[in-house]
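The complex is shown incomplete by one protein chain, all other protein chains being positioned as in the whole.
Right after this comes chain A.
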Amino acid sequence: MELQAVLMAAGGGSRMMELTYNTHKPLLPVGNKPLIWYPLNLLERVGFEEVIIITTKDVQKMLTPDRLKLDGKMKLDVVCIQLEGEMGTADALRHVQQKIKTDVLVLSCDLITDVALHEVVDLFRAHNASMAMLMSKLHEFTETVPGQKGKKKAGEQRDFVGVDATGQRLLFMANEADLEDGLTIRKSIMCKHPSMRIRTGLLDAHLYCLKRCVVDFLVENKNISSIRGELIPYLVRKQFSKSVNLPNNKDEVEMSQKMEGQTNLEILGSCKDEELLRLTQERSCWNDHHGDMSEAYHGGKVRCYVHIMEDGVCYRVNTLAAYIEANRMAPKLIEDPPIHPSAVISECTQVGADSIIGASCQISDKTSIKRSTVGASSTVREKVKITNSILMNGVTVEEGCNIQGSVICSNAVIGRNADIKYCLVGSSQRIEPDARHLDSNLSINDSALGSLKMSRDWPA
């Protein structure tokens, strides 16, 4: 076993409370499969036999193999954590440290991608990296988001990612918000990597390969609570830290520990270079760079790499817009037949090839369904038109409805002849017959949503 997979599935989905106040984020249906199925499937495809899932008690109850519909025999090791207190991803990883024996692959439950995972792992292996991560070109969301039509999104602050000339070594990482005084780079870094590409418009997929010693470091440094927010920037920075010289013997290690205090243990100290590896590097003429005569990696012990997907699918389902987009892309990612065999569909019904119909659905006559997803056990009556919409499980649509560009959450009932365009209908909501709604949020009222947000704020 070379890598252990750790799936972070305890996030509350605080950026899309409209959807998650009733359904836990890992279980949100995307293409009629729970969201968590996608990262699990990704791992299964590349041959992982075991995965540690960190999640909450509520989610654990729902995580039955039957629900997950995984084909293989991947062993799921579900670890529950309490939601109380602010617990970040790094805290969660620390929580399962006893189970971690090798290097780890950490990923988030909201990742939907068709990445060839070996690209990231190969980078990690080839350079004996401390950390390798996945990024992708940011996709522009084209679909209209319910309840947000016409609203211009406030200019989000860009992430600046600096990579070397090969586009793989991660040299720099910062958010625009932290760069008010301008972007500063030490000259010594520029001398080592004289051609740096600064890229914006990248999506961090929150998929990381971490060396075992990094996990050890986390165990030592309890003040780091988030992987993305604290650990990764720290690692990127530490690549060019001044104190590259590894302490030679134990005494010095202890000395340096004392000097810096227990809480701020040098990560370098925990990366003990294997003797053989050092010898190989010494005797080999291979080098990772050209242009100067210094040794490979300039003698640096901490190395961070990034694989950037230039094309292909990569979404993080953490906003409503991303959720809708992911649903649109889902049919292309799933090999299952789009219409579940147990669904009952009348003959005089049009169901587009780009639509998915879930198990035990009942679709009546003279209905047309285009570019939409209909969840399991839903009922659609006669003369209904559904386009560009997502219906979760157990939704009932009465006769003559017209639903366009909307998201209907579980167990909602849409009354007869209702006309719903670009709306979000909350779970178990009832829409009155003949109602007309355009571009609005028809879930529980906003103040309730707000308080929910407060109580379930959870760094994803």
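Here is the rule we use: a contact is a pair of C-beta atoms (placed from the backbone, for glycine too) under 8 Å apart; a residue touches a chain by one contact, two chains touch by 3 or more; residues count from 1.
Criterion: contacts and distances are computed from a predicted model.
J.: Can you match the unshown chain of the complex to its UniProt protein name from these: "Translation initiation factor eIF2B subunit epsilon", "Adaptor related protein complex 2 subunit alpha 2", "Origin of replication complex subunit 4" or "Odorant receptor"?
T.: Choosing among "Translation initiation factor eIF2B subunit epsilon", "Adaptor related protein complex 2 subunit alpha 2", "Origin of replication complex subunit 4" or "Odorant receptor", the correct UniProt name is "Translation initiation factor eIF2B subunit epsilon".
J.: Of A:Q98, A:T142 or A:S195, which sits in contact with the chain we cannot see?
T.: Final answer for the missing-chain contact: A:S195.
J.: For the chain that got dropped from the picture, name the residues of chain A it touches.
T.: Contacting residues on chain A, toward the hidden partner: 155, 158, 160, 162, 174, 176, 178-188, 190-191, 194-202, 233-234, 237, 241-242, 264, 290-292.
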